[in-house]
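I have a structure here, written as structure tokens, and I will follow up with some questions on it.
Excluded from the complex is one protein chain; the other protein chains are retained at their positions.
The first chain written gets the first letter, and so on, giving A and B; residue counts start at 1 in each chain.
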Amino acid sequence: MHTPAVALAWELWRRHRKRLMIMAGLFLGFALVYPKLCALAGFNPDSPDALGEILKKSTIRSNAALSSFQIAVHILYFLFLVCGPIGTMFLTLLCVAWMFTFTAPDEKTKDPMAFPTRLFTLPVSTPFLFWWLVLAGQAAVVAVFWSWVSFVRQPHLEIFAAYHYCFGWMTLLALGQGIVWALASWPLTRMFFLSAVFVGFTFSPARSDIFESPYVLPPLFVMGIALARAGLQKMRHGQWQGWDWERALSRVTVLGEWRRPERFSSPAQAQLWFEWRRFVRALCLMVAAVTVLPFLIQLAVRFVFGLGPVQDDTMFGLCLELPCAALLLHGCFSISPTRNDLPFVMIRPQTNGQIMMASLRASAISTVLSWGLVLGVLCAMPLLGHFPDFEKTLGMELHCRTLIVMGLILLTWRVIPINLCFVWSGKRNFSQVPVLLGMVIYAGIFALAILSKNAEYWDAFWRLVPGLLSCWVVLKFLLAFLTFRISLKRGLLASSSMLAYLAVWALLVAALVIPTVILFHDKPWLFATCLVIILLTPLARIGFAPITLAWNRHA
Amino acid sequence: MNTSAEPNAVEITGLNRKFGPKLALNHVSLQVKRGRVFGLVGANGAGKTTLIKHLLGRLKAESGLVRVFGFDPVADPVAVLSRIGYLSENLDLPAWMRVDELLRYTAAFYPKWDTDYAEDLRRQFGLDPRAKIKTLSRGEHAKAGLLIALAYRPELLLLDEPSSGLDPMVRRDILEAIIRTVADEGRTVFFSSHLLEEVERVADDLAMMFNGKVVLAGPLDDVKESHHRLVFRFDSPQASTLKVPGVLSLTGGGQEWTAICNGKRDEAVAAVARAGGRVVAEDSPSLDEIFVAWAGAKTE
Partner (left out) sequence: MQVHVSTGDGVPIYLQIANQVKYLVASGRLAPGDELPPIRVLAHQLLVNPNTVARAYLELEREGVVHKRHGSGTYVSDVGSPLARKERLKILSERVDALLAEARNLNVEPLELLKVIKERSQSIQPKENK
């Protein structure tokens, strides 16, 4: 290695060797093998209306000769042909962008994206480091992008048109580097902003128009570069540290400390307090910041500055976004791997079951408080402007909306318990499963969007759904039985706790299923919906969590 | 299980542990008697922390037996952990807690927690109750960890390299805590260290580990008495490749050589006499010298 530039390149290669080879392999596979697969299926990806063509060509002969399994395979293959290239290109570019933030998980501080500060003890100047990483990163992104676009025949789809915009990817890289380096001292805040950027990049409406407008991407690009430059500089010289949310909000956080008992009455109460102070308080404050604060600002804008009432469609958007805020924040928290306190908790004389129950109770408290805030703000919405006529716009009545809100509350609560069994396992690969599952769900939504274009496939899919769900429910109960039995036998979970949880589970399911059955007893999708409710309420993973915690506790 | 009938606080038999290709513990067997201070010494990487983690149940025994007061730390973590006070080498107290919150939280898990005693210790250690743990210095962090390990008067005080990286004041506090634990009510202390002068001061029993094996174990006085430091003087200068059977280590040059031997003193003296030398001085080596002698012997 003759120069620092080569040394850095070698380090990148060495660290990501396997990933790079997998990406190269996938690229070659799609470049060489994919056209042959398309030819076999009689699908011409280059044609202007590729989707229409394939929909015309691939109709399932609607007779009973094809079993459900074969239909499922058919659908999956169809989805692969249509979405495979673009999905892989998406993931590859994301991976390349992540590689050039030059971060790695840090064992000591449990930071998932820690910049190697040993680089700062080497005689390389910060501008050199910055320019190398930025230029090499942009070059890599552009190179990968153009090779995918030029050599792989990708079917043209409206939904994915935005991802064929190179500058969008370059901006994503610049913003990613900027946020990761500038917010290195605040991992939680950084995770929040990164998620916001990711969500904006993938979910914002009319992406291609937004991306091509000169008012959106170029400023973001410049901002990302500036943040990256400042961030590296500050990281090197230890500035921008020591400023703490806690200290800034110390007045407000005092609100979160109720009259504490002199002494906790039981270990369970102590552990619940621990979880409260560790995440519930911060999470609820974040929800408040995201829901109450904008509301108050809007209120001030209306009444103090005398601007008119908020427009109908903005109100509508706000009413839809507020419920999602609580759910999103809980979701982000549940997959965040900041679990530095586990060794301390595991030394205390308490069983794994007791640790888990405290976590379940704490997430219940945080759900109730967050949704209390959200519903409070929703009820106060009429102050902002004319409350939109939901009945007409959504076509839903009040009891429907209530049921949906209850469903959202269940979703908000469940997101932490279901990931306990992965995050607590102490095995790095296993604890990444929630993120993978999230990506699978995301991919599934896209897949459904594509499927909905073909009436025959759509019907076939819906015919499969009740069967699939039933199998899934049986599997769920089987796994729950097995995991609870093992947990009880090994003394990881007290039978009283298990019975208490089963009672809570039954109550939650009943609270949602019974109104659904009463209200929609004549609808064809009733059975599937009830199965979905049963599937959504965590059971097997709760039995599994003490077992994975034991893997960590007794390596 | 009636724990008062158990004579041994800790019983380890034939314990093996592998981390990948590396054998961290090689057929380790130990007994720690109640009411005594047991010192475990070894170089860095000898396996001391791995052994202690087995006692806490943080590691599961791959083969062999681990029993603390008769309980298996993996099968019965609550029974074992409620009797152990543990101070780890790492700073693993939750950074976001305050000192008073830490005391209150820990107190809930141990029925025998003595609030007045905890308060005494806190004042003695000079810890501000409203200080956040992440603002504490390394020494104060260690004192906080020691405080919550002592306040409920555990039957077994387990210290993993308690003095590493700490200033002499904090080290004194830790030594005092060890002595107080054993002097009052005859509780047991198990600590690992590579600060041998501390081990010499407070340990009753000693075990020495090298590369995952226990090479020496027994009462400290016996260990010290069985080791001799001999100074030999030969009639003619000896080559630097001189070897004397029965000695652990041999240093020196020319006519005068210093050897440390363990129990094989007569054999060494006889061999030296045959080679034309005699003993000119003899006394007891310090634990430091014994340790270095064994380290040298093990690397050959």
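Everything that follows uses one rule, which is that a residue touches a chain if its C-beta (ideal position, glycine included) is under 8 Å from a C-beta of that chain, and two chains touch if they have at least 3 such contacts.
Since the model is a prediction, treat every value here as computed from it, not as a measurement.
J.: Counting contacts across the entire complex, name the shown chains the missing chain touches.
T.: B
J.: Determine which one of B:120, B:167 or B:197 touches the chain that has been left out.
T.: Counting the whole complex, the residue in contact with the absent chain is B:197.
J.: Can you tell me which of B:40, B:166 or B:182 touches the chain that was removed from the display?
T.: From the options B:40, B:166 or B:182, the contact with the absent chain belongs to B:182.
J.: Quick one: say which of B:18, B:134, B:172 or B:278 touches the chain that got left out.
T.: In the full complex, the listed residue that touches the missing chain is B:172.
J.: Tell me, which residues in chain B touch the chain that this view leaves out?
T.: Touching the chain left out of view, chain B contributes residues 36-37, 172, 175-176, 179-180, 182-183, 196-197, 200-204, 221, 224-225, 229, 283-288.
Heads up, the rule we're going with is that only the chains that are shown with their structure count from here on.
J.: For the complex, give me every residue of chain A touching chain B.
T.: 246, 260, 262-267, 269-270, 273-274, 277-278, 340-341, 343-344, 346-351, 490-491, 553-555
J.: Quick one: in the complex, what on chain B touches chain A?
T.: Residues in contact with chain A: 56-60, 73-82, 86, 92-97, 101, 104-110, 115.
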